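Left out: one protein chain. Kept in place: all the others.
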Amino acid sequence: VARRARPPVVTLTTDFGLAGHHAGVLRGVILAACPGAQVADLTHGIPAGDVEAAAWALRWSWRHFPAGTVHCVVVDPGVGSPRRALAARAGGHAFVGPDNGVLSLALGDAGRLAGAVAIAPPPSPRISWTFHGRDLFAPAAARLAAGTPLARLGRRVTDWARLPHRPVRRDGPGALEGEIVAVDRWGNLAANITEEDLRTAGLGDGVEVRVGRRTILGLRRYYAEARPGEPVVLLNSDGHLEIAVNLGRADALLGARRGTAVRVSARPR
Amino acid sequence: VARRARPPVVTLTTDFGLAGHHAGVLRGVILAACPGAQVADLTHGIPAGDVEAAAWALRWSWRHFPAGTVHCVVVDPGVGSPRRALAARAGGHAFVGPDNGVLSLALGDAGRLAGAVAIAPPPSPRISWTFHGRDLFAPAAARLAAGTPLARLGRRVTDWARLPHRPVRRDGPGALEGEIVAVDRWGNLAANITEEDLRTAGLGDGVEVRVGRRTILGLRRYYAEARPGEPVVLLNSDGHLEIAVNLGRADALLGARRGTAVRVSARPR
Partner (left out) sequence: VARRARPPVVTLTTDFGLAGHHAGVLRGVILAACPGAQVADLTHGIPAGDVEAAAWALRWSWRHFPAGTVHCVVVDPGVGSPRRALAARAGGHAFVGPDNGVLSLALGDAGRLAGAVAIAPPPSPRISWTFHGRDLFAPAAARLAAGTPLARLGRRVTDWARLPHRPVRRDGPGALEGEIVAVDRWGNLAANITEEDLRTAGLGDGVEVRVGRRTILGLRRYYAEARPGEPVVLLNSDGHLEIAVNLGRADALLGARRGTAVRVSARPR
């Protein structure tokens, strides 16, 4: 079997949507600066300016791409303000984005941080005020994909922005208290509580989960184990506790959103 | 002229939409397991769980991709249940998806079936309960794209699920009765009746078509041959009889949907 080339991979995560030409322009910038790169959309459907949603999407996705992938995130409500631009290497991948916390969950997850720099901005007027994706982030991602060493992109930093820490707390014996951290477009609620948190706390299938107005009994495996319109708790494919409603919206039924408290405890016998 | 490499092509057809990170994760899984593969979205806009819509989308598209393409379909309302996963080769292409009938129209169309297997699932806990696209179908598609023989993916099968047969019936001399099989997002109605069916029945432009509440006279070539708001019958680009409304929605105007009967006959003189 002939050995195929391994072209560099660059992922894109933005809040641009796909209706306009802006996501397309990012693809062009990367292909122009790193010929042969494979540009893979992670998603362009992050809600406008929702840094936390983008941070979770990246955290739940980056490890499924090949080693060496460059992940470029442009969710940047501070564009035009003096916030820094960040590039980092961790876990064998590279990450580029505004220094607003959007990379921090992936970097925390990746471990083995190999370095981070504040990207030196191109001189004005070569950089626009409103499209740093095109003028700053995509060019930096393309340079990394083309093999430019991280240190050439800017000066080393260690103090980048992190999202607010949302710890899972032990709440008495065999009980955990966390919160909703992501709501997808079907209204499913992902908590910060993970499979490992449950295991550590000695909690299994026989749990009761309190979120918003409701208490839900038992940990299921898939949505259809609940009756239509009824809530169900399961471990989602990213390893997080998820509250869903079979054929319905959990956010609406439970009056829950990001930040809503979730309590998991052993079901009373 | 230098000979360019022919990287393997993998298409994706899902009901994930593009708002979340799930379609992006499939791209990553394929690029990780088959470096250099070209991942081409067929569509991620299949209505949730609509196996039949995905089956028609695949049937109407697969042959336009290069020989050797691997088509990976993840429309899988039975995820978590014991339904099998299928991989097959036919017509010089490969097909991967749940064994719920979603591949059956393409396989029937492709002819020359070169084999089919039930994909051996990865061991738990390496496979999630709710994201077999990531953990089962995309990895299998990537292995085929990378050159793994079909027989290495699982044990041979011959009895995969097929969608309900929707035959076109002769209804007296020079008349055909079929039904609507697909409704697109503009409300256009595609019938199971094809150009070849019409030719075989000796039906040409001078037909009358009865669907829902209306009878429509004549076969046109394009939408604008009808007045705005009026229904029009034509042969669509996939070779099927289509009922549309110029600048309107045929499903609404005619009260028709998938399964609605369509009768085509020679127009009385």
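General observations
Going by the order they are written in, the chains are A and B; count residues from 1 in each one.
In this text, a residue touches a chain if its C-beta (ideal position, glycine included) is under 8 Å from a C-beta of that chain, and two chains touch if they have at least 3 such contacts.
Just so it is clear, the model here is predicted, and its values are computed rather than measured.
Summary of contacts with the chain left out: across A:24, A:122, A:174 or A:228, the touching residue is A:24.
Where chain B meets the omitted chain, the residues involved are 1, 4-7, 9, 11, 13, 18, 38, 40-45, 57-58, 60-61, 64-66, 69, 184-185, 221-224, 234-237.
Not every partner is drawn; the one left out touches chain A at residues 5, 7, 17-21, 23-25, 27-29, 31-32, 35-36, 38-39, 79-81, 128-131, 134-135, 147.
Rule of thumb we're sticking to: only the chains that are shown with their structure count from here on.
The distance from the centre of chain A to the centre of chain B, with each centre set as the mean of the Cα atoms, comes to 32 Å.
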